[in-house]
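Reviewing the structure listed below.
One protein chain is absent from this view; the other protein chains keep their places.
So, chain A:
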């Protein structure tokens, strides 16, 4: 493989992968907090919806969900562009896993914190948003970090629905040059570097949050 010719192509495609990853992570983060808080403290009907969402998306395979949104949804009259389909599938899937993380972290905050808040005459909402959630944030971040890496790895599946991400481009260049080891090896290394950057970024975030909640000085 002539690196000088193909590397820029691969890096450009990696940018697409990163874009899909960040957009779906944004969506996943809001879904995680929405569904996670709903599961923890929502009214019964909302809890039921959140429960169904989490179980359905955790219970089936991501590739099946992706294909379902891409092939089956148009038959119900809803046609989305591939890019949006990819972001939607990834966001919904990661969001379901994230919701479990949020719920678990919220539950891990000790009962005494709830009692203390009650004693200080905090309302239920104030207790949730000002006492419980900030403390549970520290617990969530390590799991969010691995979910973010998982999300990045899962973006490679969107190449199956014709999005020109890193995997798609690597396939294209391999077919052109027939140099499997170099092309796929480079693509794997780019993925590895991106994953490592996510891990590093999340670690910085972890220390900052730990410091701001008084866990670290």
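Here is the rule we use: a residue touches a chain if its C-beta (ideal position, glycine included) is under 8 Å from a C-beta of that chain, and two chains touch if they have at least 3 such contacts; residues count from 1.
Convention: contacts and distances are computed from a predicted model.
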| item | value |
| --- | --- |
| "TetR family transcriptional regulator", "Planctomycete cytochrome C", "Amino acid ABC transporter membrane protein 2, PAAT family" or "Transmembrane protein" - which is the UniProt name of the missing chain | "Amino acid ABC transporter membrane protein 2, PAAT family" |
| Touching the absent chain when the full complex is considered, from A:110, A:180 or A:207 | A:180 |
| Full-complex contact with the absent chain, from A:117, A:149 or A:173 | A:149 |
| Residue of A:44, A:76 or A:119 touching the missing chain in the full complex | A:76 |
| Those residues of chain A which, in the complete complex, touch the missing chain | 55-56, 58-65, 67-68, 71-72, 75-76, 149, 152-157, 159-160, 167, 170-171, 174, 180-181, 184-185, 187-188, 191-192, 195-196, 199 |
